[in-house]
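Following: one structure in structure tokens, then a few remarks.
Missing here: one protein chain of the complex. Every other protein chain is in place.
This part shows subunit A:
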């Protein structure tokens, strides 16, 4: 770094401009990954919070399974008795509209992503209030619904079915499905909301759910039970794409990030190409003085890494500061692994771009250090 550091100081104007570009890309990288995490949270955090490994859907529902699939009681019974299955629970999923009819925010319209389940099975323990009980039409709400001003003790009335929903508990976390806050309830209440029916349910509807929530042993062979029940088990992660809008959002984000990294690598590569070409006479001189090519390459790469790391760290810090201010105002969440990956990729791909540029060093002929009068 003998020469690299001194060059950085000497040509600080040029390196600052270049560093600023990388830093701004790092800022954008942090914001994008925060937005991607936030969108993912809003889209599928409800599914991620389910303590299961797989969900089994009606095999005829090959996409948008959560709205298209219906399973029967005999299906989850068959699953729970199959080998390799630790646990099988009915799981109901539906989107419902409701209105606050008792409580401080009376008249407030609330959208609910209703997850129906046997009490004590799939819902997380509430941080305030109580959990679900059978036959009580109670709901446990999550943070997004609480943020609308809904409190424990309030009563919501669902549209169409007119089922009263008493808020009995709160899970104080962002648990959402399709950008809508999750409300956990028992299966019977879920069925009333799902079918939009008040009063007693028809016999058949009383034994249905959307999917069978499964906890499978690793490597369990489930082909037989799938065939027997006419269902298909997807891993929990594979069901994320069935959440409304999730696949489109995440692929858009991935596309933008991909382009960002490509642009960053090209900008860094272009800068160091020009820089290396400008330095050609000095490189020839160094070689004539007896510097091995490896010495010059190491020096140049140390410079590249110093600039990239410095600019990325700075940009990431600025991005984190901006991002913290955005939390709560946009679907935004900061996840350390996602940000580390984003910043790390920026450094790695920038270095790759620069390596292509500084390879030119190997081709410089030390003879050119001698006068042109030869």
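Note that a contact is a pair of C-beta atoms (placed from the backbone, for glycine too) under 8 Å apart; a residue touches a chain by one contact, two chains touch by 3 or more; residues count from 1.
Here is the rule we go by: contacts and distances are computed from a predicted model.
Missing chain, UniProt protein name, picked from "ABC transporter ATP-binding protein", "Deferrochelatase", "RNA polymerase sigma factor" or "Iron uptake system component EfeO": "ABC transporter ATP-binding protein".
Of the listed positions A:286, A:308, A:339 or A:361, the one in contact with the omitted chain in the full complex is A:286. Looking at subunit A, the residues touching the absent chain are 2-3, 6-7, 9-11, 281-282, 285-292, 295, 366-367, 369-371, 373-374.
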